[in-house]
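Missing here: one protein chain of the complex. Every other protein chain is in place.
Right, chain A next:
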């Protein structure tokens, strides 16, 4: 859809420009001072049309010695003379960069690789101070944040659906398509206008169709999306959330994402990010999270944190050639030779919790380093490869981690919470959305927050909303509902539901399909219309105590969602997006209607016109065929005709 529209826009623009050109160049014979005459000038044309810079004139710079010395002497007398390059003392950088890769063998035989790159910059973006000097933090994002007074920004692009029941919980959940949610600072006066402008700029930065985010798919959740970093207020007037479930993620989104990394894809873990392999997978998700965080437990200094995450699940059957064997080279067609020199830490973690005695799989080269971390309510054990140590790369100077399965047995702990959703009903008038939430905990019940954002063209009947678990009515303790407005805003439904232990909770709501105007249909309307995923946010009881001190040194993947209690952990689960068929007309219909009505009018008009203008005379009726033949015969016989 986006590509189609873009093409159309570009084409329109082209037509406009060319017609303008034709018009104006037609004038050029008479008026030499037209704007177009610029194009005749090769120098300017070279500059504007961005031709290769061979056209440019390069000139040596002659420095007027008086200029800098004077200026410097005026202000910086004590600094003079400065030695050419000073080795000591070295100022401390205020930003640090860490990179990390977690590999988790999945029970289905697939393999889950999660990259995370984190830049923390000790700076103060809030309170109107202008920050404009960047080192590790990407300038493009920094400018966006300071221009639009963004407090927190979370954006994810996902291709494929995360199968919670087969794969367990991901480290960074994300819905299929694009998702964007932003907390603005409370100094922003017109949040909607800022949001619109921000989505346009982000769509340029990430080469995505985020510019299709408008008021019809933006909601302001009241409870589901709380700031993940430090925040003064949680007034949801400053929050905007939107998803584009239809967005296709591909190489053009990966390239700008990689450009944000300080080392690019030249060194460190990012050399593995080759698009031909990454997109040949069952699940691909890349995200950017920006939030303010504390540097110390007292929160005296604020920092800005940028997390870039990339999660990918490689399928056993598509690239494993049937053999249950994985290696970095097989997954990414590259091996590692060095860490990013700018990174303070660069590590690979391999989840070996289910494999303490190497009975399931074998990892080579073996590493003596082990690390334990509490992730998603579970204590996991990891083998660690530290890329900043030269020992890791061994004698061959390259690291190619290999995992070889020994048995196909072993079953996974069922995830405590998962959810699914589907559309029921028949015909093109009404339907019913079913959302099923599973609590697999044997004895604890816990509350979940459900967020549903449904486009306006599905008109929800909220009176038909039912929540049942174990066959009984389960009354939500909190419901926040914002009705839709046609062509203006979507439905927003938020509920706090208590899930009983070991149960399925079913939420149903009926809807009616609206008829769209013929220009509102997408280019392929028979494909159907997408409804974004429901978001389920929950505090799930944890079996182990969780470290709540977020400032302590921990692996990056375990610190994304801040936790405040030791006994439960935060989980966000996304359901499948829905694909709903709307009543679709035949699109040649308007023209057919025009033709048909015109024909009817023309026929009616024609006969009326004939009646009015023709003069009528009585004419001798023609004799019939039989009579004529009879007359011929009679003539031959010489008898007078009839």
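Note that in this section a residue touches a chain if its C-beta (ideal position, glycine included) is under 8 Å from a C-beta of that chain, and two chains touch if they have at least 3 such contacts; residues count from 1.
Definition applied: contacts and distances are computed from a predicted model.
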Listed names "phosphoinositide 5-phosphatase", "GPI transamidase component PIG-S", "Ubiquinone biosynthesis O-methyltransferase, mitochondrial" or "Trafficking protein particle complex subunit", matching UniProt entry of the absent chain: "GPI transamidase component PIG-S"
Options A:105, A:176 or A:262, residue touching the unrepresented chain: A:262
Sole contact to the chain not displayed, among A:204, A:447 or A:500: A:204
Among A:155, A:342, A:499 or A:563, residue touching the chain not depicted: A:342
Touching residue (missing chain; options A:60, A:366 or A:642): A:60
Positions on chain A where the hidden chain makes contact: 12-13, 15-16, 19-20, 23-24, 27, 31-38, 40-41, 43-44, 47, 52-72, 74-76, 79-80, 82-88, 90-91, 132-136, 139-140, 143-144, 146-148, 201, 204-205, 259, 262-264, 266-267, 338, 341-342, 591, 594-595, 598-599, 601-603, 605-606, 609-610, 612-617
